[in-house]
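Just passing along the structure, written as structure tokens.
Removed from the display is one protein chain of the complex; every other protein chain stays in position.
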Amino acid sequence: MDLNYIIAILAAGVVAGTPILYASLGEVITERAGILNLGVEGMMLVGAVSAFYVGTFTENKWLGLLVALIAGGLMALIHAVITISFRSSQVASGLALTIFGTGLSAYLGRSLVGIPPTSTFKAVAIPGLSQIPVIGKILFNQDIMVYLSVILVAILWFVFYKTKVGLLLRAVGENPSAVDALGHNIFFIRYAAVIVGGMLAGAGGAYLSLAYSPSWIENMSAGRGWIAVALVIFAVWDPRRALLGAWLFGVIASLGLHLQALGVMIPSNFLQMLPYVFTFVVLVITTRETKNRRSGTPAALGIPYSREER
Amino acid sequence: MVEMRKIIKEFPGILANDQVSFDVHPGEIHALLGENGAGKSTLMSVLTGLYRPDGGDIYIEGEKTVFSSPKDAVNNGIGMVHQHFKLVQPFTVAENVMLSIKGLKQIYNLKEIEQQIIKQSEAFGLSIDPKAKIWQLSVGEQQRVEIIKLLLQGAKVLILDEPTAVLTPQEANALYKTLLKMIKSGKSVILISHKMNEVLENTDRITVLRDGKSIGTVYTENTNEKELAKMMVGRNISDQLEKKSYSKQDKIFSINNVSALGDNGMLKLKNISLDIYDGEILGVAGVDGNGQKELAEAVAGLRSVKMGSLSFSGKDCTKSGRKKRMDLGISYVPEDRMTTGLAPDLNAYENMALTSYRKNKGFFIRWDKVRNDTDQLIQKFDVRLASTANPVKMMSGGNIQKLLLAREIDSDPKLIVAVYPMRGLDIGATDYVKRLLLEQSEKGKAVLLISEDLEDLLSMTDRIIVMHGGEIMGVVNPSETSREEIGLMMAGKRKVDLHEV
Partner (left out) sequence: MKSKLLGSWEIKKTNSSSAMKKFGISVSSIVLGLLFAGLFVLITGKDPLKLYSEIFQSSVGSVYGLTETLVEMIPLALCSLGVSLAFRMQLWNIGAEGQFYMGAFGAAYFALFFSYLPILILLPLMMIAGFICGGLWALIPAIPKAFWNVNETISSLLLNYVAYFWMAYLVYGPWKDPKGNNFPLTKQFSESATIPVFGNTRISYAIFLVLIIAIAMFILIKYSKWGYEISVSGSSRKAADYAGMSYVKNVLKVMFLSGAIAGIAGMAEVSGVLHRLQQTISPGYGYTAILIALLARLNPFSILLVSFMMGGLLVGGFSLQTSGFPSSMVSMFQGSILFFVLAGEVFNNYRLVRKKV
């Protein structure tokens, strides 16, 4: 295997990891506020279908992305109402959201199957940086959404650890009653986090249908939403580690595809399993590791908050 | 400064506050005295905007004010240190304090805030390291963080809910010194307490609540213990607990050089050795979190020990789990009744089977028999239930504890491990539980009683061990020791060292 081939695999890995990165970042925000949203898969699908629909008919990928953000946010709003206002099971509500999103996207996309896209995100080489050997081709010859995702990681890290909003967000996920007693609005913070999380899942979906494989296919996220949720645990709720995890996952996935092209004698179905098996193993290992660490799962994750309980 | 008029707050089945009126002057320490369940915490939750009253008004400096959220209370200068601290454990002191600062800049200056914390802490004698993580601090230090939070939030009225329950007597004295400094600077303090002595020594006025009603407000200098007790309980406290003298019997359980880890993987029990005898009540004193819970769990068989050995009636049982220990006759009344001692979603019958369901042979549980037994026990132990078919999480605290004790005593144990069994109960239930435990020890059963209430330990036990930092500081005889001696040991002084001086 020559160097160019390795570079190609790594560059494709970044692309494959990007939709998962968006979704993972969204879930990091959501879970930091103490809400578990297992509906990422459904939000991604709805994001993907609406991005493709609007992007294709308006011939404007940015409009498509915008609508995907809104659609993802609206989906997440349902989850927020059920789990925050009605204090119902977060696991069950997330599952419902995934089931709902799968059906809704299939319904909305019924006439889009097989239609070619008119406006997609294409690679834009960054002058100068893309000339750096190896790294340039892997990181600086990508589409704009890849660059945006990296910037987003930096922004989120700054917000989480250097700003008041981030401080409140983290505190709500650890001990909501403490934040409540100080007069901050828990419900508002949680709603906002869940909705922003959904918007990013929608962006992940938009990336699938406008950049990764520009088209609409029923169920095209193929479990990536679930992988994104699993990566949050690997990331220890840190956006920087989410980037690492998503790209690592992307490389594994693209390796699977390329091994086949290289004529490695493994049946293709086993290579298709690879990302899921990999995620499963990573989930087990990282959970074991974080078990005894102090900084880990937000302490209030999954627990509905209500004030007048006695 | 603050006046509450005819506050009403209702919970399902309970009228927690029934037209309670209450006021605070500037520069005073005003105690809110009452039994558990008298409605003190509810009233203060109304004042801090956590609960919305179903009736009544609040006046701040003469103006009628409606608190629709805690934010309104904070903006009106009211702050509270809750009994369970509202701190974010993985955060540093400074991060916790920042959450409470009004008008904190979106991109904050950590250094500046750390400076402010140091300044405030020096002014009121509350030394603290702003960079320390909360979970690394002792309970007393965490309390200081809570107070600093209120000060930097600009609170003029500070409410402290049972602040000394978690402190050694010496730490409590230091706290009162701090509070005096605060009222001298013009602030007011509301002290929620159920301890008469403390309130008589440290406050200016006292308002007594009982059964959700205000009984009256008195000046501390004009009242005495007897009057307060009558106000609190509604009758003269009559018969004192009678404790029969104890003569040494057989050793039932012994702990030899035991060390064990806590939930977070840190060493919580360090080389503990202890014997428990039939018929005695062995008390364990200490500030919460110094290894008492781990000790109880190690004896009950819920926590495996790292080093050392345990034996029951002379037979080694170090390796046996909870199931075996139950068979041996060790029953356990856990601190957390609702989710450890009982399954909250199951009903009373189902919960009564929890520790005995294995006794009948075969694949099935004989529910008809369980029902009969339960009905009898409920009668015998005077447990009051709306319906035995409701999940137990809907029961009141006192009845939950009675149900649990009924089950555990009915199993005819040889050793009862009881962790804070009176915590949070009203006076009737507290009295009942105490009598029940004394009665059991008279029947020859051993009781390991963990409590934070020194009065209870002194009046009920035959021996007291004092724990600090996972170690036993010494063993004292209740009739020969003093609160001060126990207090110093709770703070980490060994008994042997105390008596050298």
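Side notes on the structure shown:
All chains are identified by letter, namely A and B, in their written order; residue positions are counted from 1 within each chain.
The rule is simple: contacts are C-beta pairs under 8 Å (C-beta built on N, C-alpha and C of every residue); 3 or more make two chains touch, one makes a residue touch a chain.
Just so you know, these numbers come straight off a predicted model, no measurement behind them.
Within the complete assembly, B:Thr339 is the residue of B:Thr339, B:Asn372 or B:Asn477 that touches the hidden chain. Of the listed positions A:Ile227, A:Ile252 or A:Ala300, the one in contact with the omitted chain in the full complex is A:Ile227. Considering the whole complex, the residue from A:Ala92, A:Ala125, A:Ile155 or A:Leu262 that touches the absent chain is A:Ala92. One chain is missing from the display, and on chain A it is touched by residues 38, 42, 78, 81-82, 84-89, 91-93, 95-104, 106-108, 110, 185, 187-188, 191, 218-219, 222-223, 226-227, 229-230, 233, 267, 269-270, 272-273, 276-277, 279-280, 283-284, 287-288, 291.
By the touch definition given at the top, chain B reaches the unshown chain through residues 11-13, 54-55, 68, 301-302, 321-326, 332, 334, 336, 339-346, 350, 353-355, 357-358, 363-365, 367, 386, 390, 394.
Note that only the chains that are shown with their structure count from here on.
Of all the residues in chain B, the ones that touch chain A in their complex are 11, 48-51, 69-75, 80, 82, 86-91, 95-96, 98-100, 104-108, 133, 135, 149, 153, 264-265.
Interface residues of chain A facing chain B in the complex, by the touch rule stated above, are 162-165, 167-168, 170-171, 174-175, 177-185, 292, 294-295, 299, 307-308, 310.
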